[in-house]
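Next up is a structure, given as structure tokens.
Complex shown without one protein chain; remaining protein chains in place.
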Amino acid sequence: MPRIIFLVLTVLVFTLAAFAQAPPKGWQKGKGYGWIWGSADEVGALNAVRDPARVLAALRSVKTGRTFDLGVPVDKTSYRWPGHSPTEVVSYRSPEGVKRARDIPGMGDPRNTIAFHSCALFISDNVGTQIDGLGHITTGADNHWYNGFRESDHGLDFGVGRASADRIPPIIARAVLIDVAGWKGADALPANYAIGSKDLQAALAAQKVDVEPGDVVLVRTGTLRYWGESGADHARIAGHDSAGITLEAARWLVEQKGAVLIGGDTSGVEVGQDPALPGRAIPVHEYLLVEQGVHIGEFHFLEDLARNRVWRFVYFAATNRVRGAVAGFALRPVAVE
Amino acid sequence: MPRIIFLVLTVLVFTLAAFAQAPPKGWQKGKGYGWIWGSADEVGALNAVRDPARVLAALRSVKTGRTFDLGVPVDKTSYRWPGHSPTEVVSYRSPEGVKRARDIPGMGDPRNTIAFHSCALFISDNVGTQIDGLGHITTGADNHWYNGFRESDHGLDFGVGRASADRIPPIIARAVLIDVAGWKGADALPANYAIGSKDLQAALAAQKVDVEPGDVVLVRTGTLRYWGESGADHARIAGHDSAGITLEAARWLVEQKGAVLIGGDTSGVEVGQDPALPGRAIPVHEYLLVEQGVHIGEFHFLEDLARNRVWRFVYFAATNRVRGAVAGFALRPVAVE
Amino acid sequence: MPRIIFLVLTVLVFTLAAFAQAPPKGWQKGKGYGWIWGSADEVGALNAVRDPARVLAALRSVKTGRTFDLGVPVDKTSYRWPGHSPTEVVSYRSPEGVKRARDIPGMGDPRNTIAFHSCALFISDNVGTQIDGLGHITTGADNHWYNGFRESDHGLDFGVGRASADRIPPIIARAVLIDVAGWKGADALPANYAIGSKDLQAALAAQKVDVEPGDVVLVRTGTLRYWGESGADHARIAGHDSAGITLEAARWLVEQKGAVLIGGDTSGVEVGQDPALPGRAIPVHEYLLVEQGVHIGEFHFLEDLARNRVWRFVYFAATNRVRGAVAGFALRPVAVE
Partner (left out) sequence: MPRIIFLVLTVLVFTLAAFAQAPPKGWQKGKGYGWIWGSADEVGALNAVRDPARVLAALRSVKTGRTFDLGVPVDKTSYRWPGHSPTEVVSYRSPEGVKRARDIPGMGDPRNTIAFHSCALFISDNVGTQIDGLGHITTGADNHWYNGFRESDHGLDFGVGRASADRIPPIIARAVLIDVAGWKGADALPANYAIGSKDLQAALAAQKVDVEPGDVVLVRTGTLRYWGESGADHARIAGHDSAGITLEAARWLVEQKGAVLIGGDTSGVEVGQDPALPGRAIPVHEYLLVEQGVHIGEFHFLEDLARNRVWRFVYFAATNRVRGAVAGFALRPVAVE
């Protein structure tokens, strides 16, 4: 490779580093994102990090190529919030069944031994590792969600007609892990531990990293240390799952630090009961999804990242394209160092 | 940034370029992959491209950061192979239902207007954009699949106990598109068009690219030009869906060119009836999944790539972590240029 | 049979006739039933035939003890109205699966060879032989159903909170078959044949029977002659399925003749498009279910009754006790002669 290419590439790397530092499109310090993308928009804050230059810069920031699987395995035993439907993965066709039925052309004839498995799934769009879509949460007497989409217009029998999870674009963005459990020296935070911005700042300081505007931010409570093969130990998981961020912390992350997606390793990311907001149900969901258009990443497996002290990485996730669904489910986001 | 870092980075880039040219681990020209990864292996040929250096090299090959979504949207109207179970995405909880039932703590009380949507899905693991797992296809009187896993040992009521789709690691690999429809000047290839290695070579020559060992290879028939919003026009899709590669072409891709995953834009990637193998059902599936341990990518949307003449890119895909499932379904693989 | 028994039976029949001739409770000639059972009632016109004396009289009217199964077998191939969800009956546990998994105490140990099958069903409450519940159909801007139950009060995420099909009491009542197809000399009536009260009267006259107040009335079009093993021949069934009664005929049956439940052998019992009511969708459903509180019996298999010329019998049906469901499905009502 001639020397000139070396030069070009080095300049490029430098340039991209500059790009990365550019604030994400649309974000305003002290205000965050919000309904700024036009009345038809179904994407929200992720619009801020979609341009190719920014994707390129994120990918160029990869240092080692080590990958970390942030998805947890899901089956019918898996812990889930009890308000969602159960999970069943059932063998729909089996080699023996196919051969007995002889209902598939070319199979079951003694000369042709080929056959197959397929499964039928009965599954919630809110199970396992998830990204909540902007149509998940509603508020107001008119039951509206992000961007003012109203139930009376877009609430369908088959999911939501606007801002469903299949509209979430593939996400490739720089990301930071805030290991609150690690900073606390705890295996996992206790139930209902309320993570405020002070905790986040202290943990970041201990890690010697900071949140850059446009970052995906993942907050670790340690809860998924107890997931095991399938999340079957419900009592153990429930013993930590209500730890999470407060509304104040969410505001700080979005309005002061420019987080573009906020995730964590619990079923709801936010604290079970915000001490500053007695009686309010899921105020962080309402703030992030409805008001800010910021997606929430739930049950992200952060144990390997934390053990390896990988604080900065590229976050890659793509939800299933199931029309109408309100969350990406049983996902496998990937962190690339 | 000090000058020394520039230098380090340039050297790194050079080194990685070299890595990329290294043949994928385990592959042997003229032989391909096969059951070479140990008797417990559930991953197959993808083992060849998992080391961090190779991932890093792939990511460094990204040039523009443009992303292409290769997943098609799926709902109950979507075309699918009739042997799989149907798709239903049903609103499970709705804001109005939640408020009427008052069965969720903190919701339904007139002072708290927050509520939510969630959906229940009844869905096949073989629908929409898919990656077939190595447990999908069986052969032999003992109904074994990749690596000799047998039905009598690992065929469960809840999917397969070995080489299920949740064992497919996240895939980040260099990839090439072979636009056979484009080379033929056809909107979409006619039904049962048999794509042989000659077609692949001619299309590659016309595109002026080649398959490198370790590449993901995607073959375009043009069928998904007719997918539309949800794949509801079954007759139109069925009119092209049986075009695909022959066993001879699959062998050439794996054994001569080192393809590590073979995908396409039809429901089965392979030709409906291989002219060289009358009466044989899905010989390419048997060869790739069972014998070679090479995954198959189905119903990948290649129209945007072809229109933009993007022949080389990085392929990124991560299947859902649903235990026991035999394929990743309703996926959204991403091509990054 | 000794003479005394003849005598006994004669007297008995006479006595019972007296019982039977009592008009059903609540019914008014020229008016029918309606919302007369109190504001909490979820049962409707069937209240008219529930008292034990009437049940006893019905059972005493049985003459031979011959039974006729009025239910059609249902599986995933079965014809259904396309607006309802599909049917899947999937083996959930199998003996081989149980033995491989060893997850059931006492099973799978080589010394214990006992095992079991169970199935998981994904099924509509509107499939096969059905009795529509009074919550099935809504009308008005407020989407109310029978007895003024409104969607905004009782429309739940999990079916309906009032007048669901599990509230239908077991039905034991005298019944009459009106064989319109037989009277017409047709195998089955043509599509969209509109059965008016004149047809019903002519067929009854030909059969030499009449409808008594309080009777279940079943109207035969002959459509189910084409059901076969599972209703898989959709085109054939659809070719007759839209034959049915008009609103005028429904009114005559309820208001003049006192029918307490109206059934038939098609998916909707009423004519596809009522010639007197252009543009009106399912007026007979609205009239019977909402206004009169009269249940509708769909896809009742009447071929055996017709072939045996059994015009009068006792109708016995009990819907599943699935809370919230809006119809009894895949039922097997029984006619006892």
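Points worth noting:
The letters A, B and C name the chains in turn, as written, and every chain counts its residues from 1.
We adopt the following convention: a residue touches a chain if its C-beta (ideal position, glycine included) is under 8 Å from a C-beta of that chain, and two chains touch if they have at least 3 such contacts.
None of the values given here were measured: they were computed from a predicted structure.
Considering the complete complex, the chain that is not shown touches A, B, C.
Of the options C:Asn126, C:Asn147 or C:Ser267, the residue whose C-beta touches the omitted chain is C:Asn126.
Among A:Asp51, A:Asp69, A:Glu96 or A:Glu291, only A:Glu96 touches the chain left out of the display. Contact with the omitted chain, checked across C:Gly140, C:Pro190 or C:Pro275, is made by C:Gly140. In the complete complex, the residue from C:Gln28, C:Thr113 or C:Asn308 that touches the missing chain is C:Thr113. In the full complex, chain C touches the omitted chain through residues 4-5, 7-8, 11-12, 15, 51-60, 62-67, 69, 71-76, 83-85, 88-96, 104-107, 112-126, 128-129, 135-141, 143, 151, 155-160, 166, 169-170, 172, 230, 279-282, 285-286, 316-327, 329-334, 336. Against the chain not shown here, chain A presents residues 85-86, 88, 90-94, 96-98, 100-101, 122, 152-158, 161. Where chain B meets the chain that is not shown, the touching residues are 88, 90-92, 96-97, 120, 122.
Note that only the chains that are shown with their structure count from here on.
Of all chain pairs, the one linked by the largest number of contacting C-beta pairs is A-B. A turn of 180° superposes the CA atoms of chain A on those of chain B, with the angle given to the nearest 5.
Centre-to-centre separation of chain A and chain C, using mean CA positions: 49 Å. Across the assembly, chain C contributes 88, 90-92, 96-97, 122 as residues in contact with two or more other chains.
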